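Note that one protein chain is taken out, while the other chains of the complex remain in position.
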């Protein structure tokens, strides 16, 4: 089948809103389909024991107007530089871009987590001394206006 | 099949609200489907040998304004009461409701197929002495106005 | 070898036969009702013919349409699958008359085994133990009482033409005989057009065991290790396994020998199943199914024999060639019937669109199913959606594999028996093995945080 005809079939599908066109001529079969909305991923049957790890947070979406500081590594989240010391930040604190807001320890290495926006700390999401995944939101900032 | 005919099938699907149109004519098969809410059925991989039974027609929908006389049984289609005799009907003939228009033989029984509408024969779809499936359209009538 | 086989069935079993045909180089013809126009058996067969409207009586039970389809397509044999026309001796006879090979035994054998009283007599003649009871039909209440006095109560009254628990009544004492006789006979008449009944001693805490057999036209017979099908709900099997847990080898040998004696006495041909009840260390013949059974894959998994391929070879006139190793179970297999029934709502049948379908994979897992995502389960036919069969080296590992595979099996759009199977596999008594047919009736299903669990104390009617 000449390509011009196939092109016309494609146009037909697009313009008509019809889902699928199939043409078979002798040994040749041509199918033209409009893209369907993707089906949902399969929902596995409930697992007999589901262990919900309290610290195993899942990535939360950005909240309206808020900025999430996310973990760049898998590790353990700490709010303070060392046990007994004051936390880097508390809810309500103002922070500047470049300021350390917490630590994620991985392989005995303390990774200082630095915010790249200035603003006010509105929520601390991870639990102190709990595990965090890659890309997990650690805290929410309300960015300063005009950034 | 010319593309104009495909265009007409597409229009038909859109206008008729019918879910699917499939036409197989000899080696040519054309399918037109309205967009389903559900994902399309799986398309099996091409089978090594595809035997297209020329007589193995698939159910076609009503065409705009036309009435299909369908086979009520699986069997063999005959246009005439016996070999050598005249066909019951020819294209262009006018038929009355209750009139026999063809025969489908099944298990050595001759089933006279009777039309339940009056009108003009516009197309004979099945092949004489060929096999027909249940519900397969045998011929198209244009019903008389006012029916 | 046969050249072209028409498969007079639908659903997973039609697919099973079509697959066997393709592997043997036999062309396959599917027949389908208008309700099955999107079905996989219609898609995957080499040819297909629409035979009628949705009601089974007008399509899958429509003998003239099926014979016509076979003639139109030039098929030389018909495989009936199970259900529908598979044990209809009249259909087998019509096939014989019009020169179509019916894949199964001859019509007289089907008729003989279809008559429960005659089958019992045939088993007796072949030296196969039958449950103590009436010699033949019981024509009146007095005759039932006479049998009762002889073999003792409780008794069970059964329909001669019966099956599936229809026309069956348990009688605890002589006082109940009259009422039970009348109602069993009435129900049998209504369901099978034949009100005749017979009587057997009622065995309690019995297990359902059965022996798969194969025979060719030259008299070679093979019997396989038994299947245990005791997990049933209202006489419908739900889980089948092989070998039967804890069954002594000498009982296995006796079951297989008895089955072999029976089919030899019948000049049997093709596949069949001899069904027994097993109680204490005794077993008794119940009936013989002269066809392929739903649970045949359990035997295939532990023996490596392709039973459907053997059926087709035998129907082609070939000799059976099954090695002696197939008589010894290799590991342990279990089948779970995934039905479109809602176990939370008294097994209400479900029909409708399958949104997600993702069967489990990996080692020791087999799935026989006609489902696919986007398929609509029609409301007209039986509720079997899929068979999940698992195989491992021993029963404990088979149960673990079953739990894993059931857990992975993703079907959405309608409710299924998947959670029921998970509940059974978690049950202590089931895990020990050897449960009786009362297993499910003695338990209640309870929903615990979205998961089903079986708890003791169900009513016998459950």
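Before moving on, here are some points about what is shown:
Residue numbering begins at 1 within each chain, and the chains themselves are lettered A, B and C in the order written.
As a convention for this text, contacts are C-beta pairs under 8 Å (C-beta built on N, C-alpha and C of every residue); 3 or more make two chains touch, one makes a residue touch a chain.
Quantities reported herein were computed from a predicted structural model and do not represent experimental measurements.
Remark: the omitted chain is touched by one listed residue; of C:99, C:280 or C:363 this is C:363.
Residues of chain A in touch with the missing chain: 26-29, 36, 38-42, 44, 47, 49, 51, 53, 55-56, 59, 73-76, 106-107, 109, 131, 133-136. By the touch definition given at the top, chain C reaches the unshown chain through residues 15-16, 19, 22-25, 44, 297, 300, 304, 306, 308, 330-331, 356-359, 361-369, 372-373, 392-393, 397, 400-401, 403-404, 407-408, 410.
We adopt the following convention: only the chains that are shown with their structure count from here on.
Farthest from chain C in terms of Cα centroid separation is A.
If each chain is reduced to the centroid of its CA atoms, chain B and chain C end up 39 Å from each other. Each chain gets one centre point, the mean of its Cα atoms, and the points for chain A and chain B are 54 Å apart. Among all residues of chain A, those that touch two or more other chains are 39.
Chain contacts: chain C has residues 355, 373 touching two or more partner chains.
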